[in-house]
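The complex appears here minus one protein chain, its other protein chains still in place.
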Amino acid sequence: MMPNTTSTTPLIELRGVHRQFEVDGVVLPVLQDINLSVNPNEIICLVGESGCGKTTTGKIIAGLLGQSSGEVLVGGKPREQYTGPERSVLRRQLQIVHQDPFASLNPAHTIGDILSFPLKRHKLVKDRADLRRRIWELLTLVDLTPPGDIVNKYPHQLSGGQRQRVSIARALTVQPKLIVADEAVSMVDVSIRVSILKTLHRLKDELGLAIVFITHDLALAKYFAWEGRIGVMYLGRMVEIGPTPDMILNPQHPYTRALMAAVPEADPDITRRKKHIELRSDEIPRLSEIPHGCAFHPRCPQFLGGKCDVIVPPLLPVPGVTQTVACVNLTPATVGD
Amino acid sequence: MIGVSSVGLVIGLVCGGLALALGIYLKQLRPGITGFIVCTIAGFGCSIIGGLIALFVMAAVIISHAYVDRQDPFTSRAKLEEVDFSETTAQSTMRRLANFGNTVRVSWGALVRNKAGFIGFLGVTFFLAMSAFGPLFIEYEGSAQFSRRVDGARSLFQAPSAEFPLGLDWQGRSVLSHVVYGGRILIVTSIQAGLAATAVAVLFGSLAALMGGWVDGILSALANFILTIPQFPLLLVLASVIQFTDPIQMALLFGFLNWPTLMRAVRAQVLSLRERDYVEAAFALDLGLWHIISREVFPNMVSYIAVNLIFTVRTALYGLVALVVLGIVPLQEPDWGVMIFMGRSQGALFSQEAIWMMLGPILAIALFQLSLVLFSRSLEEVFNPRLRSGL
Amino acid sequence: MTSIPTPRPVAAAPRRSPGQVLRRLWDSYSFRVLIQSLVTIWAVTTFTFVLIRLMPGNPIQIRIDQLMNRGLTFEEAEQQAANLFDFDPDAPILEQYVDYIGKLARGDLGNSILGGGTPVNSIILEFLPWTLFSVGLGLLLSFLLGTLLGVIIAYRRGGFLDNFITTVSSILYGIPDYVIALLLILVVGVQLQWFQVGQMRGAYNPAIEPGFTLEFIASIFQHAILPVGTYILSTTGSWVLAMKSSTLSTLGEDFITVAKARGLSETRILSAYVGRNALLPLVTRLAISIGFVVSGSVIVEEFFQYPGLGRRLLRAITERDYTTMQGIFLVISISVVAANALSDLLLGWLDPRVRVGKGRGR
Partner (left out) sequence: MSISPEIVLSVRNLSVSYLAKRGRVRAVNNVSFDLRKGETLALIGESGCGKSTLNLALIRQLPITGSIDSGQILYTRPDGQTVDVVSMRKEALRQFLWADCAMVFQGALNSLNPVLRVRDLVYDTAKAHRLNKAEARRRAFELFQKVRLDPARVFNAYPHELSGGMRQRVLLALALLLRPQIVIMDEPTTAVDILTQRSILDVIEQLKAEFGFSVIFISHDLAVAAEIADTVATMYAGEIIEIGPVDEVFYRSRHAYSLALLNAAPRLSTGQEELLSIPGSPPDLIEPPTGCKFHPRCAFAVEVCKTTPPPLIMPEPGHRVACHETDRVMAHNNRKITT
């Protein structure tokens, strides 16, 4: 089993992780210098606009992608150092739930089969009766009741919400410690969304799971991660991270502020009285042409020439608040180099 | 591979009897009888391979009929504590067979529903049956039959008559007998060619897509290169150079020439399937590469591969006949291509009686090719997992 | 949702950049297509070279045997055979290869083994035009007819016309071309007696003086009509089916609905919105097919005794005329490579999305 897994060591830690992709001969730095640790039984939300690298971060955490440079520590030990059966155990501890309920389940198998594959492969059940009992339990666990109505069905016979629940159950078969939920509810209807989030919450409490919740919807992030943390990403970098209430009510980074101000809310009064922040440009730069210095500087309303376009701001604590922020105007310690 | 024999009949009867017994045991008389007929015919026509495959499929179908009302603890609406999940191996096997049988029934339903596809299926079955069972009814006439010359006729050619439904050829032999016997080697060789090409294509395509890097580079470049050379001229050159004598060599040659198209398609398909979320989830669950290929990727490519298999069979059949008709490969009777070749060289095209000698094989080739096309059109539906419903 | 189009790990494709200028050149779409084609042509050339050398039996030996069978002495036969061959089979393979490539580079395909050593170049020049004419005409007509019918039935989906044309197209698509050729001969030649198929050999009536006269042109068409008819019958079906499915998928696109919502006239929608987009995939197929025009259809030309390159190749094969075989084969392959390159360039020209500069978001 995994060494050193006490509640004080983080489940997984990214240290200075970079990741790049090559598309048609152009190198795209999708992730740059990501530092992030996820503790057991914690909820972290990664939010940001498309192309900000949140999905890539999720996949690196889930072990589906490697980093181009930097370190990924699992249970305090670099991931590469795990070998053999230990590696397999480690792999199973980190699971992912995808966005598209129509693509996340193989259309060729019944739900029962889909759940039985990992159980059988990793010998997590004693015998056939145990296997069937376990499948039944898992379906109950994700609120797919009565399980008898689901287990012999094919994915196309289920609704989008039901499929997402099956995806969650499949991730739970291997008793993970962490689940990356990559936009797991953005394609299901509003009315179904909340109940899936509640199921995830309950699972976190009952099974002691940590959840990395990736979303572009700030209001959803706030609702889901109120007791956890939110990390805001922009063009491959983390620009601000901190406890959810502070992130929502007292954002520091100009980009976070712009986001919070820009989101419409399901309340006519609040949304119409919101003060919007004018950006200096509406266009988000391409990944192939990330601006020098702070990537946000061409759009930032607090842009300081000669500083923002030169210094790449590191993620540092800001005096007086709980967040860490990557902005030279807020973390004076960086000035001088 | 195709053709009746007394051993085949015994095998067929044994398999059929087993199916029937199963039907009676499970009180499913009608599927039991259907199973008896299908198994007997398959065993008789294709011997042990056909018999066993038919027996397996029909047994599953019979069991699936019996299983419709069986209460599986899985489908119970009771509480967890009240459900007894234990199940013997026999029960579990039965349940799986029933599931498979259900899939067969659903696919059969899809096949029957698609009119054109079903016509194609019937056509293909007809030609296979003709090749397998034709010898039971029609004797092959290999040597000239001078005794059949009609008084005053300039040649032995004859238009169809009650005695010779497709007429007589230039040696006075029954055209019907040549049509019945002339497709056997052609059909078997084309199927072998199709299987060879498909096997190579699936293997190379999956390898290229899953391994990437230089393996992908080399295999893709090779495929592209073979595609650049016009197939038929290359076939002509190779066939004339190598001088084939054994049909299996021809099959391998066609396999060699036809894998690139399918390989590229398989590669693209595997690449796109590899990007699917459920495959990614399987990686995260550490289900192993073999599981991912065989259980996650392959089932979703079956229809695709089947359609392409038929396409390759068609291409091979086309080429086999064309090579013979052009006189590039040694002539061996009986063969539809030889009939056309001889017809042309004997000037059969230009006389009313003689035309029949060519019309028989021409129609046989055309109808068989057409049946294959129509049948392949419906395969996509037959293999579509979305039509399935759990038991 | 992060939209990184089909990411590929950097490590998988290491590429050194030899210089900014070369890099820029390599970035140019047309340049890449050109280089790839040249490499393929070189590969095909080498392949044919190796193929000829791999043939069982020394071709000169076979030739000598043939000549000796005609009563020549061994020395005479050897002398005569050696004169016919441009290469010495006993020379080192590399030397032969260099010699062969060198001649090719000068456009010299060597001399035919048979027929008094006619240059292969002139054989090709004699037979190629007829193939280009007949197959090209057939391809053009079947493409026009097929796409037109395809669009029409896509618009009238589910109607009688759709069912009828789709069925006929499937049938024509399913039947091999030589079967169609034979049926054509049987129906119009033997049953209806419209053409004297037996007497029609060559590309025109030898009794007519070649020239730009009405009579001569009529004769050309008369001789070409059956082969061309066969091409049309055997290929139109696949064009119809391809165009139908392409049009149907284009008709389902949002921009068609938007175009209708914008109140555009039907003709404009049909031409610039449906037609152009639906034709895109077919145009590449057309360009690739043009490559196969040169090889013609061996079997159709043989059946109709039409003096095309395909039939000439067949003759070279049966006569074991290796140099002619090699030459024709090479020309055919090069035309396919060229056509592939053409199709790539054509697509780049017609579809602005292919021209995309690198690193642009999609």
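Letters A, B and C mark the chains as written, and numbering starts fresh at 1 in each.
By our rule, contacts are C-beta pairs under 8 Å (C-beta built on N, C-alpha and C of every residue); 3 or more make two chains touch, one makes a residue touch a chain.
No experiment lies behind these values; they were computed from the predicted model shown.
Of the chains displayed, those contacted by the omitted chain across the entire assembly are A, C.
The chain omitted from view is touched by exactly one of A:E80, A:D127 or A:E265, namely A:E265. Within chain A, the residues in touch with the undisplayed chain are 49-50, 159, 161, 189-195, 197-198, 216, 218-220, 222-223, 226, 245, 248-249, 258-260, 262-272, 274, 276, 279, 282-284. By the touch rule set out above, chain C reaches the unshown chain at residues 157, 253-255, 257-265, 268, 272-273, 276-277, 280, 350-353, 356, 360-362.
Everything that follows uses one rule, which is that only the chains that are shown with their structure count from here on.
Most remote chain with respect to chain B, judged by CA-atom centres, is A. Centres computed as Cα averages put chain A at a distance of 49 Å from chain B. In whole angstrom, the spacing between the mean C-alpha positions of chain B and chain C is 31.
Counting partner chains per residue, chain C shows two or more touched chains at residues 6. Residue numbers of chain B whose C-beta contacts span two or more other chains: none are found. Taken together, the chain A residues at the contact with chain B in this complex read 62-64, 88, 91-92, 94-96, 98-100, 103-112, 117-118, 121-122, 128-130, 132-133, 136-137, 140, 146-149, 151-154, 156-157, 167, 170-171, 173-174. Of all residues in chain C, those touching chain B in their complex are 6, 12, 40, 43-44, 47, 51, 54-56, 167, 170-171, 173-176, 178-179, 182-183, 185-186, 189-190, 197-198, 291-292, 295, 297-299, 302, 310, 313-314, 317-318, 320, 325, 328-329, 332-333, 336-337, 340. Chain B meets chain A in the complex at residues 72-78, 80, 83-87, 89, 92, 276-278, 280-288, 291, 295-296, 299-300, 385-386, 388-391.
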